[in-house]
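A short worksheet on the structure shown next.
Removed from the display is one protein chain of the complex; every other protein chain stays in position.
Chain naming follows the written order as A and B, and within any one chain the residues start at number 1.
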Amino acid sequence: MSSSVAVLLEACNVGKSFGGVQALKDVSLTIRANEIYGLIGPNGAGKTTFFNVLTGLYPRDGGEVLFDGRALDLANPYRVAEAGIARTFQNIRLFGSMTALENVMVGRHVRTRAGVFGAILRTPGQRAEEAAVKRRAQELLHYVGIPHRAEALARHLSYGDQRRLEIARALATEPKLLALDEPAAGMNATETAGLRQLIEGLRADGLTVLLIEHDVKLVMGLCDRVAVLDYGEKIAEDVPAVVQKDPKVIEAYLGGSIGG
Amino acid sequence: MNRKILGFVLIGVALLILPHVLTQVGTAWVRIANLAILFIFLSLGLNIVVGMAGLLDLGYVAFYAVGAYLWALLASPHFGLHLPFWIILPLGALLACIAGAVLGAPCLRLRGDYLAIVTLGFGEIVRIFMNNLSTPFNITNGPKGITGIDDVSIGSISFATTDSFFGIPFTGPVKYYYMLLALLLLIIIVNLRLQNSRIGRAWVAIREDEIAAKAAGINTWNVKLLAFAMGASFGGIAGGMFAAMQGFISPESFVLHESIIIVAMVVLGGMGNVWGVIAGALLLSFVPEILRYTVEPVQMALFGRQLVEPEVLRMLLFGAALVLTMRFRPAGIWPESRHRREMSEARGAGA
Partner (left out) sequence: MDIFLQQIINGLTTGSVYAIVALGYTMVYGVIQLINFAHGDVVMVGAMVAFTVIMGVVGMGLPLPPFMIVLAGVLAAIPACMAVGFLLERAAYRPLRHAPRLAPLITAIGMSIILQQVALLIWGRDPRAFPQIMDNPSFAIGGAAISAVQIAIILLSVALMAGLTWFVYRTKFGIAMRATAENVNIAGLMGIDANRVIAGTFIIAAALGAVAGVMYGTYYGIAHYTMGFILGLKAFSAAVLGGIGNLAGAMLGGLLLGLVEALGAGYIGEFTDLCRWPVVSAMLAERCAADGHVVLFGSNYQDVFAFAVLILVLVFRPSGLLGERVSERA
């Protein structure tokens, strides 16, 4: 909270097209450290595509991303994770036949070192690391509020718990920026309220959050600043109160369903 | 818990006595047991690749061949070389590992089904080379294969002859049995320890959802290559043992069918679960042998002549195992322990 003007991520002219569809047109945006930044827009506007390019899952057509003062290597998703960006998926992607705990332990991969020989020989170093990984994973399950589901298979969790588990797995990579793709989709009112608390807690703990969300109330109440995408173009970027009144935004949402 | 330990001890004792009992029935059965252990070993090697990492490798037998030919070339009259096993076996593992890495490096970016076909093509290429590398320089001796391959010998103990220890006779096959059992124990430990380790979890994650694994920070290409190379090196070790045990190898032992048999063992048993894979390999090793000894007499008694050869039944069994497992029990007869853990947890909660 000390330096809320410091820039954490700066995307410059990011472009991506699929065949004839231009999903992102020179999108530039700036995310400040420790803010909650909302990315909204109608269905098919390119929000998920922006996440996929940002995390290296789709090759981009053009543009650069500066993260934490350095150019982000977008060619390899694991480098993105290493740099400190973690994400969740719109259509939850967990490791279904692993337990919840193991899912989170996988997230520790990028911050740990043990190799094959360590594992086979059970070296003291490997054992210590393994114990630490497990402890941290348990803490994270506790943090997101599902410690009692640690030994359940991921695919047997309830929908809301799966969303929480995905966040725990993302947190396990020790990100500076957590990118959430429609985390409240399909949640009921109580679950959404819980999620909101969780996100606010994350920010209080020093994280920066990039949030794609359809639930307008949630976005407007939670986000410090919001960018709006429409047909792959950024049409607005400002504090919620201003964006909400922007005629272009209202037009994009077909006559102002926003804020209503 | 104590019961579990007792169970392991009993199984251990039974396994130690087994070859001497089998010798009473017939030495052939010791050899059959040895081949079964070799197949379990191969299945557990492939389990790392197919079961844990989810990479369908249909050319696994190529690495087996690399190990076998290396042994045959370095320990037989063919080149007049007779190196000891403790040099050749690690060398075979290393060479197979390199072969695995070289093949894997370009192919592991491919989607799963393409990888399967490419590995299959690679297996065929290796077979073609084994068959033809006899001219102009005779390396593999072509389809005729290599004969007179040295047995293992440790110090003064040769695996070619019978020795007596404490008044108990140890024939060659019995000695191989114990060596194979030791190797088997090794690979079981490797499998079990990898399963619950950083790398093992990364493999399973890739198998479950490669994109999520990437996003979670796994360098999928590296980790897949590791699985491929590790699986290959175990194939190389098995190949060396096979060459020594048989004393003769030819390209015919390394055809596609062998790869598919090993895949069938892993799939039927339960991809990713060590005990399931062992069960699958045992089942698919012994049932055909039983068929071999029963099918002919039964057919002679029923029809007065042999209608279906045991070998055909054996292959039909493997084909059916693949098809029926995928249809009715895709996780295998003994699915991965991650599931069972939860089932016991559910039972605990219910009580």
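Operating definition for what follows: a residue touches a chain if its C-beta (ideal position, glycine included) is under 8 Å from a C-beta of that chain, and two chains touch if they have at least 3 such contacts.
Since the structure is predicted, the reported quantities are computational estimates derived from the model, not experimental observations.
Engineer: Decide which residue listed in B:I188, B:L282 or B:L322 touches the omitted chain of the complex.
Structural biologist: B:L322
Engineer: Considering the whole complex, which of B:I125, B:I154, B:L185 or B:M300 touches the chain not shown?
Structural biologist: Result: among the candidates, B:I125 touches the missing chain.
Engineer: Considering the whole complex, not just the chains shown, which residues of subunit B touch the missing one?
Structural biologist: 54, 56, 58, 106-107, 109-114, 116-118, 120-122, 124-125, 128, 131-132, 135-136, 211, 215, 256-257, 260, 263-264, 267, 308, 312, 315-316, 318-323, 326-327, 330
In the analysis below, only the chains that are shown with their structure count from here on.
Engineer: Any idea how many Å lie between the Cα centroids of subunit A and subunit B?
Structural biologist: The mean C-alpha positions of subunit A and subunit B differ by 43 Å.
Engineer: Give the list of subunit A residues in touch with subunit B in this complex.
Structural biologist: Within the complex, subunit A contacts subunit B at residues 55-57, 76-78, 81-82, 86-87, 89, 93-99, 102, 105-112, 114-116, 118-120, 122, 126, 129-130, 133, 151-153, 156, 169-170, 172-173.
Engineer: Where on subunit B does subunit A make contact in their complex?
Structural biologist: Interface residues on subunit B, with respect to subunit A: 189-190, 193-194, 197-202, 204-205, 208-209, 211-220, 226, 230, 336, 338-339, 341-342, 345.
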